[in-house]
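The structure appears right after this line, and notes come after that.
The complex is shown incomplete by one protein chain, all other protein chains being positioned as in the whole.
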Amino acid sequence: MEDFSYVIDTFFALFAMTLIIFMVPGFAMLEAGLVRTKNVSAVLTINVMIYAVASMTFFLVGYSLAFGSWENSAMSMYAAFLFQMAFVGKTVNIMSGGVSERVRMIPLAIFTVVMAALIYPAVVNVSWGADMLEGTFLDLNMYDLAGSTVIHSTGGWALLAAILIMGPRRGRYVEGKIRVIPASNIPLVVLGALLLWIGWFGFNGGSVGSIASKESADAVALTIMNTNTAGLAGALIAGIIMYVRYKLFDITMILNGALGGLVAITAGPDLYNMYVPILIGAVGGALVVFAVPLFDKLKLDDPVGALSVHLVNGIWGTLAVGLFVSDISFFDQLKGVVLIAVFVFSVSYGVLKLINGFFPYRADDEAQLEGLDVTECGVEAYPEFKRAI
Amino acid sequence: MEDFSYVIDTFFALFAMTLIIFMVPGFAMLEAGLVRTKNVSAVLTINVMIYAVASMTFFLVGYSLAFGSWENSAMSMYAAFLFQMAFVGKTVNIMSGGVSERVRMIPLAIFTVVMAALIYPAVVNVSWGADMLEGTFLDLNMYDLAGSTVIHSTGGWALLAAILIMGPRRGRYVEGKIRVIPASNIPLVVLGALLLWIGWFGFNGGSVGSIASKESADAVALTIMNTNTAGLAGALIAGIIMYVRYKLFDITMILNGALGGLVAITAGPDLYNMYVPILIGAVGGALVVFAVPLFDKLKLDDPVGALSVHLVNGIWGTLAVGLFVSDISFFDQLKGVVLIAVFVFSVSYGVLKLINGFFPYRADDEAQLEGLDVTECGVEAYPEFKRAI
Partner (left out) sequence: MEDFSYVIDTFFALFAMTLIIFMVPGFAMLEAGLVRTKNVSAVLTINVMIYAVASMTFFLVGYSLAFGSWENSAMSMYAAFLFQMAFVGKTVNIMSGGVSERVRMIPLAIFTVVMAALIYPAVVNVSWGADMLEGTFLDLNMYDLAGSTVIHSTGGWALLAAILIMGPRRGRYVEGKIRVIPASNIPLVVLGALLLWIGWFGFNGGSVGSIASKESADAVALTIMNTNTAGLAGALIAGIIMYVRYKLFDITMILNGALGGLVAITAGPDLYNMYVPILIGAVGGALVVFAVPLFDKLKLDDPVGALSVHLVNGIWGTLAVGLFVSDISFFDQLKGVVLIAVFVFSVSYGVLKLINGFFPYRADDEAQLEGLDVTECGVEAYPEFKRAI
């Protein structure tokens, strides 16, 4: 029977990991669809770079810092690593997406190393891992099954620091007006968002950690069902709000609503009964719809809505566990949110500032005008297609 | 050993469910590639809307009506639900695809609710579920493992009703001539069709219901092999017919041939020996090639060929079980096909007519000319690309 658990849980971790890896093309397609055609190759290159750099760094350095050791008796230690490795790039994906169309490659690659080697492993260490804060007054008791805070807010706080340092895209806020820059390829946006959605089943389902008993099989299935329900509710509420306001269905907002719901459920998908996720996801979707214009008013230029989806809902989802689950202390959840916010934002800000001194993050106006595909990659995304604008 | 089955079958249901969810981007990409660029965002929005509305409705209402209860002792009840939930949107996908480029969003969303709350659950109830007709003279003994009739014909009959009510696209049949409207993005068509193909492994393989014994593992593997073989045969025969006729390989027809073969095998993929699916699939593929122009002659305008793929082959596949499997009564298969046809077509027609009175389904000519992306979504699919036509 011990062999049975070991085999099944290794297999299940590999299955879950594979689903999460579909989030690599997921993020890549989503962002490639949302930016202008002249920055598509750059965004895609960044996504591949993040997977390569973050995963390799986590393999060589970060994983040991987060978990203390590779040893694992419950399943194959290689499968346990692969599952965790599939997560790490996501934090940088969230950050890089929000500074699309102006961020340069080399300094982003350097920050990716720091995130995967130090910042993210430190967050994991105190939340899920070896727990270096145990016994101190900073010790976290936050419940965060699959990373509303550990992944999504972490990426979000790093993004906020990056936006503050880099500023908005050239021409985005001119003479007090917000210039709308439409997404260039909606099929890619939809494909990417749906791949992310599917990847979330592995993200959250796999985070239960085992499927090898009746109880854990139920927990995994409930987790995936609740995850999906929250995504559905987020999409529905975003669609309804858009229709009520504009009599139009903006698919990019609907999908961001879905992603907001998915982020929000991620802290506790195993804890809720089957109807609560409707509420969690609906609030998550609504938060996205209201946060997107708010960040624009604050001139925090975020071409893909990552602050609204990941940061706002990472916070909401983590606090929601404290609100809706009787055994969980709201204070502990809040403490986790705040401490990780302070740590990630301040360290990211410092590191980004430091790197920025040597390798400036922001592409200059000329490069932004020409498009980063030419200046960073030397590869146009659609060279044979005539541009209308 | 009971735990073993419970765990393995829960895991397997989650695996199969995940594959089926890939059919959401599958249908979305296929249809986005087949319609004109001015209707791409609308088609994509519809696909996401269907997944959200149909799944949520089925969760809240339809599933209980279909199966009587959520209880399940063979596997986690949440996994059982997720697997069934993955099916429900498909019926509306089939229907919505066939009325692309003219259908409006709000009335389609309302019909999606009715389909997922009532029509589809009623069909499932009498075919796979609690069976409210048991003991009556209408009691069905149709064998339909994964839904040639329950899913594909159901969607197809609803589509036929919708086409009759909505009429063809503006400018499609002018002065007795059929105007060919080419697909706008062939890579998306191929990607979508191949994702559907992969999803079918989960659809049919998962419908076996268990993989936790030697016999059931064989049944699952045979089912997936036969499913694939029928798809291969459908693609091959469609390609051969196109080449014999035109000396050209029309990839959209080849893929529709493959999908026709896949629909046809879906009623009994577990019942055939390994060579019969070649015949089932080849007939399925040929039926598509001949049905597409036939429906056009009847001025049933179906931009994606859904009637030919899903309705014609749903019928063929269900009857084929009666022809090729000695234990199965052809009459029972025919009775199932006819009764479900009468029920779905008449109820769908009535419901669609009723909704149409309040929220007209058909976008007016002006909106069709401008494109539904602008009038329904406010989001152009490819705003930076210059149009050639």
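Each chain gets a letter, A and B, in the order it is written, and its residues are counted from 1.
Convention: contacts are C-beta pairs under 8 Å (C-beta built on N, C-alpha and C of every residue); 3 or more make two chains touch, one makes a residue touch a chain.
Please read all numbers here as calculations on a predicted model, not as lab measurements.
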From A:173, A:324, A:349 or A:382, residue that would touch the chain that is not displayed: A:382
Of B:106, B:165 or B:251, the one touching the omitted chain in the full complex: B:251
Residue of B:127, B:228 or B:333 in touch with the missing chain, whole complex considered: B:228
Absent chain, residues of subunit A that touch it: 3-4, 6-8, 10-11, 13-15, 17-18, 21-22, 24-25, 28-29, 32-33, 40-41, 44-45, 47-49, 51-53, 55-56, 59, 75-79, 81-82, 85, 105-106, 185, 188, 191, 376-387
Contact set of subunit B toward the excluded chain (per top definition): 4, 8, 11-12, 15, 19, 36-37, 182-187, 190-191, 194-195, 197-198, 201, 205, 211-214, 217-218, 220-222, 224-225, 228-229, 232-233, 235-236, 239, 243, 246, 248-252, 254-255, 258, 274, 278, 382, 385-389
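Definition applied: only the chains that are shown with their structure count from here on.
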Equivalent-chain rotation between subunit B and subunit A, CA atoms, steps of 5 degrees: 120
Mean-CA-position distance for subunit B and subunit A (Å): 33
